[in-house]
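Here the complex is missing one protein chain, while the rest keep their positions.
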Amino acid sequence: MPVKPAPFDYHCPGDLAEAIAILQQYGDEAKVLAGGQSLIPLLSLRLSRFDHLVDLQAIEGLRGVTVVDSSIRVGAMTTQAGVARSNDAAAVPLLTKATCHIGHYQIRNRGTLGGSLAHADPAAEYPAAALALDASLEIAGANGSRRIPAADFFVSMWVTAMEPDEVLVAAHFPIWSGRCGWAVAEVARRAGDFAMCGAVCGIQLDGQRVSRAALALFGVDSVPVRARVIESELADAVVDDLDLPAIGAAVAAKLDPPGDLHASPAQRRRMAKALVPRVLAAAINEAKHA
Amino acid sequence: MREMALTLTVNGERFSRTVEVRRTLADFLRDDLCLTGTHLGCEHGVCGACTVLLDGDAVRSCLMFAVQADGAEVTTIEGLSKRDGGLTPIQAAFQAEHGLQCGYCTPGFVVSAHAFLAEHPNPSDEEIREALSGNLCRCTGYQGIIAAVKRAANTGVSS
Partner (left out) sequence: MTAGRFMGQAIARTEDPRLLTGRGRYIADVVVPGASDAAFLRSEVARGTIVGLDTEAARSAPGVRAVFTAADLNPRVHETSLAGLLEAPYPPKYCLAEKDVRFVGDPIAIVVAENRYLAEDAVELIEVDIDPQVPVLDVDAARDRDSDLVHPEVGTNTPMVIPLFDDPELEAAFAQAAHLVRDTVTMHRYVQVPMECRGIIADWNPHDKQLTVWSSTQSVHGVQAFLAGLLGIGTNQIRVLQPDVGGGFGQKTMLMRDEWAVVLAATLLGRPVRWIEDRRENLVAAAHARDEKMDLSMALDGDGTITAIRGEHIENIGAYQTMGSMGSGALVAPFLSNAYKVPKVGYANQAVYTNTCGKAPYRGPFLMYAVGIEQLMDTAARQIGIDPLELRRRNVIRTQDLPYTLPSTLCMDAITPAETLDQAASMIDYDGFRAEQAVARKQGRYLGIGIGLCVEPSAIAFGGLATEAAVVRMDHSGKVTVLLGSSSTGMSVTTTMKQVVAEHLGCAPEDISIVQGDTAATGYGAGTMGSRSAVLYGNAVAAASIELRSKLLDIAADALEAAVEDLDIDDGRVFVRGTATKGMKFAELGQLAYMGHDMLAPGMRPGLEAFHRYKAPPFTFSNACHICTCEVDVDTGRVTILRYVVSEDCGRMINPKVVEGQIFGGVVQGLGGVLYEHMIYDDDGNPLTSTFVDYLLPTACEVPTIEVGHIESPAANPLGVKGMGEGGAIASPAAVVNAVADALTPFGVTVSGSPLGPKQILDMIATAGH
């Protein structure tokens, strides 16, 4: 029962073009190495193997958070700890709140935002936050650079819309203005575990009314799930008139969650039904005091 | 390449070695540099027994290849300890609170506590528990460990 990785060739290119060229050359036999917190255990346990690993750590310009217009641009190789510490990233509070739910701080010191998005684990926080915020993913490939909206990015469990020879360079998250509140909640077996059911939420208030709402769930499908119908129902509603339990029930009813060792599909729906009101209430409360 | 030349600083000492690229940082530290204080409890990134400091940050050395640490500064439990035989304040707190029994998880906890207290010198009880949740222990039930970190924080020390 292996715990040492199978042999591979290691590449540490100095620039993006070189990285892409290597990925092009080796196709399926090559894999990008970012923080390694998800990839390396898979390699050590020999559950996955690749003949070539392409380490992005030496490429300049992939790290750091900057404000660009009314968005923040988070370099793909920015560590999760780096996101939590960044003053610029604080302009998107949902990101900061999502970050502290990710694993443990030792993981966050190495794990990257880009790696988390590209790995596309259905129970991960960042993909749900990206989806909820209509983030835009900046991809570099042999044919140049392109943008993929978060809504199109997450295709299936561990599968994104990127081609094998493309590299995620950055993620752009829009900044909300006005009186906003944000919340992240999840049901996990233990602190830091993958969520059996999680939710991220943003609420913008205009007086007594909800002027904007974003709600996405994770751990309940093969990809993060955006509750768009609920969002449009929330829009323009008087915030104190909202029947949060009914909203939770409505969201849960639409889900088709997987079952596993930790929870059955019905149980995940039950968790969602309870979690959605909690997360909405928290976001609303924060918005009210903003 | 299957092998790579690697230069890094470990506990203040500079090393140049050629290593197989798939060799984990944990194995490199333990077997190549004979720093066996860093332990392997799972080798898949959950138990935290392999925790070291990489450029000051606590990381799981089983979730890194040695070659990823090229040019970096690594500190292991040996590097955090005094050479003259005394205990650092955090280590003394662990002893005072019976925060170890078999000792296998202990270096990982001490390194993690060191990093945590350096950034959070006045943690709440809840923050301490959360900070410790990335390290597993089987002997102490965490009671002595939590008490040790609290004690170290209360005496105003972060090393």
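Here the chain labels run A and B in written order, and each chain numbers its own residues starting at 1.
Note that in this section a residue touches a chain if its C-beta (ideal position, glycine included) is under 8 Å from a C-beta of that chain, and two chains touch if they have at least 3 such contacts.
Since the model is a prediction, treat every value here as computed from it, not as a measurement.
Novice: Where the complex has a chain not shown, which of A:Ile59, A:Val92, A:Ile107 or A:Met196 is the residue touching it?
Specialist: A:Met196
Novice: Using the touch rule from the top, list residues of subunit A that touch the missing partner.
Specialist: Contact residues on subunit A toward the absent chain are 1-4, 6-7, 41, 45-46, 187, 189-193, 196-197, 261-264, 266-267, 270-271, 273-275.
Novice: Can you name the residues of subunit B that touch the chain not displayed here?
Specialist: That gives, for subunit B, the contact residues 20, 22-23, 30, 35-44, 46-47, 49, 76-78, 81-82, 85, 87, 91, 94-96, 98, 100-107, 110, 128-130, 132-146.
Basically, only the chains that are shown with their structure count from here on.
Novice: Can you check how far apart subunit A and subunit B are, centre to centre, with Cα atoms defining each centre and the answer in Å?
Specialist: Their C-alpha centroids are separated by 29 Å.
Novice: Could you list, by residue number, the parts of subunit B that touch subunit A in their complex?
Specialist: 1-2, 4, 20-22, 24, 27, 43-45, 48, 51, 54, 57-60, 62-65, 67-68, 70, 112, 115-116, 129-131, 133-134
Novice: Touching subunit B in the complex: which residues of subunit A?
Specialist: Residue positions touching the partner: 3-12, 33, 36-37, 40-41, 43-45, 53, 55, 57, 81, 103-107, 109-110, 190-192.
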